[in-house]
Structure formats: C-alpha cells, structure tokens
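Every protein chain of the complex appears in place save one, which is left out.
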Amino acid sequence: MFTQDSLGKILKSHGVSRRGFIKFCSTLTSMLALHPAMAAKVAESLEKVQRPSVIWLHFQECTGCSESLTRSHAPTIESLIFDYISLDYHETLLAAAGDAAEKAMHEAMQAHKGKYLLVVEGSIPLANPGFSTVGGQSNLDVLQNVAKDAAAVIAVGSCASFGGLPNADPNPTGAVSVSDIIKDKPIINISGCPPIPVVITGVLAHFLTFGVLPELDNLGRPKTFYANTIHDRCYRRPFYDKGLFAETFDDEGAKKGWCLYRLGCKGPTTYNACATVKWNDQTSWPVEAGHGCLGCSEPRFWDGGGFYKALSLPDSDVRKMAGYAVATGLAAGAIAGIANKIKKQDMLKQHEVVSVDDWDDKS
Amino acid sequence: MTNVVIAEESKGKLNLERGLNAFREQIDAPVAAFFSSCVHCGLCAEACLFYTETGDPRYTPINKLEPLKRIWEQEYTLWGRAKKALGFAKPVTDELLEQWEPLIYDACSLCGRCSEICPVGNDISGMIRKTREGMVASGHAPEGLVGASFRAVKTGSPMGVKLPALQAQIRHIEADTGMTIPIDVQGADYMALLSSMEIINFPEYIEALAKIFNQAELNWTLCSEAFEATNSGIQIGSSDIAQELVERVVRGAEKLGVKTVISPECGHAYTAIRWEGPNLIGRKYPFKVVHILELLDELKAAGRLKTSSKESMSVTLHDPCQVVRKGGVRAQPRELLKLVNDNLHEMPDAGKMNWCCGGGGGVSANERAEPLRLKVFKRKRDQIESADVEAVVTFCANCRMMLEEGLEHYDMDMPVYSLTEMIADHLEPSVEEPSAVNVEEEDNE
Partner (left out) sequence: MNNSMDFLLWVKGPAFEIALFIFVAGILIRVIEILLLGRKADLSEARSSDVRAGIRTVLNRSIPESGILKKAPFVIIVGYLWHICWFISFFLFVPHIEVINYLLGISWPGLPNQFVDTAAVIAMISLLAMLIYRFNHPVLRFISTREDYLVWLVTFLPLLSGYFAFHHTFEPYAMLLGLHILSVELFLVIFPFTKLMHVITVLMARWYNGVSLGRKEPENQEVQS
C-alpha cells in the first residue's frame, strides 16, 4: 500500500496532462481564494508532495459523502486525487476486509503517528455505544483511538460536522458530531449533505500544499467555501430584491425562475458554495433545478421547521398556542373586568353626596 | 380588590378617602381607552393656552391628569395591580392632590382644544372635568370656586344675586323702555335664563332679549325661581352640586310648562343646561334647550328677526369655547353678525379652534388664578391685534368680562360687544302687523 511516487507522476501515469493538472491547480487556487500567482506554487507542491496517509472512518452515515466524491459522472481530477493520497483505510473502498483491514489501519497509524489525516464520515451515537459498531468496537472508541495520533481531523458531511440526520429531533441514538468528542485536535468541518466534491479535494489540496488546514469560520468550516450564503450568490437573487416570488412549484413565477423564498428556500441562512461551484461538473444545482435550498450545510437543517416553509415563519404550533392565549386572555380579561365593575359599583354605592355644607364656612 | 370602608366619624367631611372614591367612580371605558392610548407625544401642550403662553411644561394637559391616571392604572388594570402589589406604584396622596390643584383648576379652562388636537383622540378636558370630582370630594378645590358654589346653592347665584336684584333691574328696563318683561308666565313657549354676570354687569342683555322677542312676538317669560343659568357645580366639578342647580331650572321650566328653555350668552351655562343637565338629573327633559344664538338664527330664518341698519366699524369675533367648540353653535354667530355688520375680520384660528379667553371652566371665579389668567390672555391679545379691528364681538358674558379685563390689562382700548345686544340695537322699528307672524310661529317649535 505504500508508494513513494509523487502526485504529479501518478497523475501523468493516469493520462492527466500537465495542462489539465495546471488547470486543476488554478481552479483550486481561485477557489481557495489564494493569489493567482499561487497557482504555480500549488502545482509545484502537489507535484512533489509525498502521499500523505489518510484514514477514513465511517460512523452513523449513508456513505453519501463518499459517493459524492467518487461517483461523479466521469472520472474527475477530484476523484482521482483519491489515488494520490494514501487512503490506508476506508471501509467502503477497501479491498481488504476483516482482520487484514484492521491491520492495515493499525500499521498506518504506527507508521505515520502524529502525521496521518483522519477523515470522519457520520455521527457518533452516545446514547448506547452498541447502536453503531465496527468489528465489535463502538464508534466512540474507534474515533478516540484513531484521533489520538492524527495530525488533524476532517469531518466530512453534515453528520460528522454537526450530527446531521441522526442528530435530528428526537435524536434516538444520541448522535453527536466529531467536534463534540475530539477537543484536542485541529478539526475541519466540511458540511453538506453531501458536501461539494471539490470542497473536499480543495481542503485536502490546501493541506497538501501548505501543510496546515485552511482558515475556518465559527462552525469550523473552511472560510473559502463557506464565507457566503447561497442567497447572496444566488442567480435568482434579483427576483428576491424586486419582490418577485414563485408561489407554487408550477406557477408562472416558478416557470420564470423567480425567487423560491416563499417555497421555503433556506438560501439566506445557508453558507455553502453551491451557487458558484454548482454540482456535477458545473451542470446545475438545486435552486437552478427549481427547488429551494434545504440548508443542508447548516447545523440541524432537518429540524429547521420544514423544507417548504418560508424561513421567516415561526417553528411551532402557533394555532394551538394562539388558542390557549385567546382562552386565557378572555378568561383573565373577564375576571379582571368583572372585578373592576364590582369595585366601581361599590364606589357608587359608597358615594356620599357632596354638598356645600361639607365645607366648614365659605359664605 | 380593595373595599374602601369610610370611617363613620369622617362621614360628611371632605377627605382623601372620599376623593379616591370619587376618582374610582369616574373611571369608565373612555377614560381607560384614553390613558391606554397616550404616547406622550406632547401635542396637547401646544393646544393649551396655559402652556403656550407660559412655557411651563407642568401645564401640559395630560400631566394635569396624573392623579386620575394613577387610580386607573393601579386599580383598574391587571398589570397596574400587579405593579402595585410589588410596590412599584406611586400612591395618590393629599400632597399630590395639593400639588396638582393649581394645575387642575387654575391652569385649565376646560376649553377643550386638547381634546380636539390629541392625535389618539383623548378627551383630555373631559377627563379634567372628571378629575375635579375627586378634587372636590377630597377637599382640594380652590376657595374661589367653593365660595361661588356655596353662594349658588345658598342664595341662588354664584355672585350672590337674589331675585330682588333681578326685579330691580327689570323695573329699570321697564321704566327706560316702556316694554314689559314677562315673568312667571304660565304656559309660555320660551323660558329665558340669565347669568348673574348679565344681571349685575350687563343688564343691556335683558333689554336686548325683550326688544328682539317683542319684535318677533315670541311668547316668552323669565322664571322667578329659576332665572340663574350659571352652574358653579360644573365649574368646581361636583356633579352633586351641579345636579342641585340644574334641578332648579328643570323644576322652574316644568312648573311653567314651557316648551323651550333659552340658555343665555354664557358658555358654561349652555354646557350645564344643554349637555350635562339631563345626565346630572338622570332623565331626559320634557323641553328643548337652545342657545340664544340658535334661537335668533331660527327667528332670522323665519323672517321674524329684522334689522334695519348696519355698523361699519371693523370687528372680530371671539368664539366662546363652550358654545362654539364644545357646543357646536358655529355657523349661527357669523350669519347673525352679517345682519348688523359687514366688516368682520376673523382672528387667526377663528371658529372651532379659537383660543380661550382664559377665564372659562371656573378660572374666572378663582381669584388665586388671576395673575396666570391675565398672563395667558396674551394669546387673545395677539389674536385680536392681528385681526386689526376696532371692536370685539362675542356671545358669552364670562368671555366678555374676561376680554374687557384682559384688554385693559394689556392697555388696549377696545370695546367688547355682545352679539345679541348688537342685534337688538339695530332692530327694525316695530311695525304693527301681528297676523302674519302667528302662522309662522307654529313652525318654530
């Protein structure tokens, strides 16, 4: 499993031209918001870099994140880059199984102690360790074990980043994110359900090039990809500003490509690069396909009150609450009002007629 | 809920508990809606003569209602009660009422401008009227008004005018003019009321009535038991006293069986007998009440008021608040003035939103308020000055007194006329043709 070939050499042997490689590096450079002059440096670094060891763990997840990366419609450089890291352990991609696989992982951990990258896909159940195990070991134990000697942890997908779907209310497994457990390692969250492939490769490339993780936002996500909201970069934004909205998925507004805010688009609260990077070789992305953003790269997006409910709407059973409020208001108002009435009647009863004789002597 | 028990020994005396009780009696839905709506915008200050002429923010109308507001909030709102229970409420005390007495009596003429200006629609002057009920019951009414009320109840008139004084004036007029002033005529159509001010200071008014009614051949009378129209109870703000005084008029009118009672040129008398009266005695009248100008306007329309000459001097009209703004008699004075004068120069803000003379609402009967009243007359002086006229015409005896005093105070030598008297002075000399008039008389009732 170990090879000392540089990335550049391997790419060439897979038929990726130098020109194609430089182009990829330029794309990465611009996506990482580096100075264009850095493209050459990125290319140089990537060409020379030794394949770093990567251990990829799967917990409570659907493997959609791995799929996102590997099942692009055609082999891409993004997916190829997998070949150029030393993916020493990946449960779904690994040819080996059982003890052999475990052995490979432990060897990698020993050989690259303190230097290997740990990629986590999926959330970790805390309610009962038995909810998710691999080879009889609970996810929590595996994570703590492997993370101990990792250089950094990359949480791929919203489950690993924020708990994701397993963490959705009522969270039966007590699912938590990587950052809820690992506190002493650099962690980078690449959220999304799934994340954009090039974002995963971009982060890896950044690490390969500079040896450190890119700058992160307050949710531990690389700022370069998560700095803007979908809404701010959305090509339908002008319609929002003009007040032109689709009311249903098949009305005139929808056909004219108007804003999907009223149909529940979560673009305004969602930080991701879909609107600029798009999906499937820049073919399209959800909003372009006519559906509002689900907000999948944000924490608790499943519990956000409904995918088809406009963002500004309250997230509760307001009718029930309003009913209680009306009943309480009517009852309390009636009690207070009647008490006032009784009091006033009392006052009228106690009224003593004012007469000029009430004054001592004013004649 | 607090049940206030008035101690036996304090009964019959005015004290704080009685005052608080009276405040509590006065609070109704409108008061609660008004206080709930006030946003402290301060516009009522700009509507109030006492603020605009002094610049003293204490005279802001809504501020004058602090005692009533506290009672409402602390005792008639759930929220206020909770605050009170937690110790966040400022109580209404004798000290507070003493402090507020000059604001409520000396610095408010119940002119009602604030009630017309308030953007949320608060009837502030109406609430000051209500507040005065509590002030009276707690013993915080000004001496001048107490004296006037005392005289009104005991002698029949706030100025102490008794029947013999009126009879003396009648004799004078009858001797001077040869007319008969009818008194206590059973079954007359109209019963005229007078204000003491007219009997003492402006007896020409009685003469004017007689002349006009003679020409119009009106079947009218005065009533020896109820000639006084003014009502100190309204001014001091005691419904009990006001009721006693209104009842005299109602009894007199019912005894004579008149169809219509004529309120004189007095502003608050009109408010008392026309608007507050039925509510004070708790029943509708079996007769109508009209202001003298309403009647004159009707007579004019029926062709029974004929004038033969006009004056050329330039005049301006002062609108008495209780008659014009709060009484709704608005078009009549201007129509009537046209009969005798074509040289009217309206003062700024004339009509519904005219400014008060400063002496309404009992201020004129409250000696303590005199310096303030003369100070705020500045507004009226300025208005009259900008009208640039030779004389002022008005139709309220109290306004007339206040105008005369105010103009003198500001060294303005200018006569103040009563509109009714002006008309009487220009009546067509009477011609004997009674038959034509009798037919029309039917329409007028």
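Lettered A and B in written order, each chain numbered from 1.
The definition used in the following text is that a contact is a pair of C-beta atoms (placed from the backbone, for glycine too) under 8 Å apart; a residue touches a chain by one contact, two chains touch by 3 or more.
All figures in this text were calculated on a predicted structure; none of them were measured in a lab.
Within the complete assembly, A:Ser177 is the residue of A:Ser177, A:Thr209, A:Thr224 or A:Asn272 that touches the hidden chain. Set against the missing chain, the residues B:Gly121, B:Gly257, B:Gly303 or B:Pro415 yield one that touches it, B:Gly121.
Listed by residue number, the positions of subunit A touching the unshown chain are 162-163, 176-177, 180, 217-219, 229, 232, 240-243, 245, 261-262, 268-269, 271, 298-301, 303-305, 309-318, 321-322, 324-326, 328-330, 332-334, 336-338, 340-341, 344.
Not every partner is drawn; the one left out touches subunit B at residues 27-34, 36-43, 45-47, 51-52, 55, 57-58, 60, 62-63, 76-79, 112, 115-123, 126, 274-279, 282-285, 288-289, 326-328, 330-331, 349, 352-353.
The working rule: only the chains that are shown with their structure count from here on.
With centres taken as mean Cα positions, subunit B sits 76 Å from subunit A.
Listed in rising order, the residues of subunit A touching subunit B in the complex are 332, 336, 339-340, 342-344, 346-348, 350-356, 358-359, 362-363.
The residues of subunit B lying in touch with subunit A in their complex are 1-4, 6, 11-14, 18, 21-22, 24-25, 27, 75-78, 136-137, 139, 143, 146-147, 149-151, 153-154, 238, 240-241.
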